[in-house]
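Only one protein chain is missing from this complex, and each of the others stays in its spot.
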Amino acid sequence: MKFHALLRYATPAHAYTLAGRLLPWLFALGLLLTAAGLYVGFGLAPTDHQQGESYRIIYLHVPAAWLSMVIYLAMALWAVLGWVLNTRLSSMMARALAPTGALFTFLALWTGALWGKPTWGTWWVWDARLTSELILLFLYIGFLALQDAFEDPRQGDRAAAVLALVGVVNVPIIYLSVQWWSTLHQGASISVSSGSSIAAPMLLGLLLCALGLWLHAGAITLLRLRSIIIEREQARQARWLERLRPQRPKGPQGPQEART
Amino acid sequence: MRSVFLAVLHRELLLGWRRRSDLFTLAFFFVMVVSLFPLALGPDAAQLRAMAPGVLWVAALLSVTLSLGRLFANDHADGTLEQLMLSPEPLSWLVLAKILAHWLHAGLPLVLLTPLLALQFGLPGDAIGVLVLSLLIGTPVLSLLGAVAAALALGTRGGGVLVAVLVLPLYVPVLIFGAGAVGAHGSGLGAGPHLKMLAGVLALSSVLAPWASAAALRVVAE
Partner (left out) sequence: MNWSSWTDFVHMGGHAPYVWGAVGVSLLALFWEWAHVYWRQRAALQALGDEA
């Protein structure tokens, strides 16, 4: 009984409404948690002995990096579901996730560079994590490029799903190879969690920021999903879109204004 | 099933032979790219020796990437691909035949040219041996992974650049293990682990890539 009720939301029409109802809450909660996390991280957490104040960038950098990876997995999952089960909405969800994932990857790299300069004296280092993250960005760009290269959006969905699947299989291999390469060539040793056990306020700030940004990413994804739903359903001339049309004022023109 | 595989392979080799100029163009490109590096970075012998494995590997990578456009495009244009896909034989098996032919045309020649070019960089004999071995194991992987990207880009306007964008991230492990093998050999650590990892990647991709390419072809060309 309950499952049937939930299955409604597998249709674009109902998903549109559900997304619309969820996203203000996700946004508000995300904003709140991120603000709290930043307050704890920037305001309450103590200074790091080795790195000084520059370590505080991790409250943005680490959640961004985590999200970049989680979103890639989610995106690949939705894409493959859309391909295997032939559901339009699943593929639309993958399309909605991709740009956000790419943006967080870019942010992870950028904030990482800003953290690297004061801490290790250089904007960029070819260590395992940074290099793997860079390649993840390339994988996102490939996904986005391939989707849009097809005339038929459903074909684009399926092709991108194959690519995402190949990418997911490859990501561990890429990470393994880069880590191996990095440990053989590495001069300065670089570690995200600075060796020693992480202090409680730092951990709290990190988790709050991670959760907050995750909810925020969810909100943005749902908003983008709504746009994608409208665009795709309009191309199919779906009838449920009628109720979304902005109401036209009924003036003296009336029924004489014929539509072709 | 084997006869169909051989038939496809035979056809590919025959077509390749008729278009042998493509082979020379590719070889020429490889040599040109390799030559660009000393021209850009200077003729210092020690530096050239150090960068030789990387240069040769990157040049091989770029050459193979360039040649991927032809893997499926011609057959797609003249309807042969459609016929192959209608065959009762598993498509991944037929794709494997095409990939093998591609490697014979685009990968193996590079492997054979490498010793000459490596001598130009002053690489010692044993290092050349490791380099050739790494390319021998690695270039089939480039063809295998490249086939997936070539299949995906088949129905698109993107062309060769799109194939490159799709495939280059996937090539990174191959590049690292391949070029790294020579470096490890040079520094006394031994090329064994790198070459074994490369062989592992070859084994994995020889099973997965034909399947993924076939799936991509079904998505794109139907």
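Read from first to last, the chains carry the letters A and B; within each, the first residue is number 1.
Just so it is clear, contacts are C-beta pairs under 8 Å (C-beta built on N, C-alpha and C of every residue); 3 or more make two chains touch, one makes a residue touch a chain.
As the structure is a prediction and not an experimental result, all values here were calculated from the model.
Note that the absent chain touches A when the full complex is taken as a whole. Listed here are the subunit A residues that touch the chain not shown: 42-47, 52-54, 56-57, 60-61, 64, 99-100, 103, 106-107, 110-111, 114-115, 117-118, 216, 220, 223-224, 226-227, 230-231, 234, 241, 244-246, 248, 259.
Heads up, the rule we're going with is that only the chains that are shown with their structure count from here on.
Rounded to whole angstrom units, the spacing between the C-alpha centres of subunit A and subunit B is 33.
Listing the residues of subunit A that touch subunit B in their complex gives 83, 135, 138-139, 141-142, 145-146, 149-150, 155, 158-159, 161-163, 165-167, 169-170, 173-174, 176-178, 180-181, 184. Those residues of subunit B that touch subunit A in the complex are listed here as 148, 152-153, 155-158, 162, 165-166, 168-170, 172-173, 176-177, 180, 183-184, 189, 197, 201, 208, 212, 215-216, 219-220.
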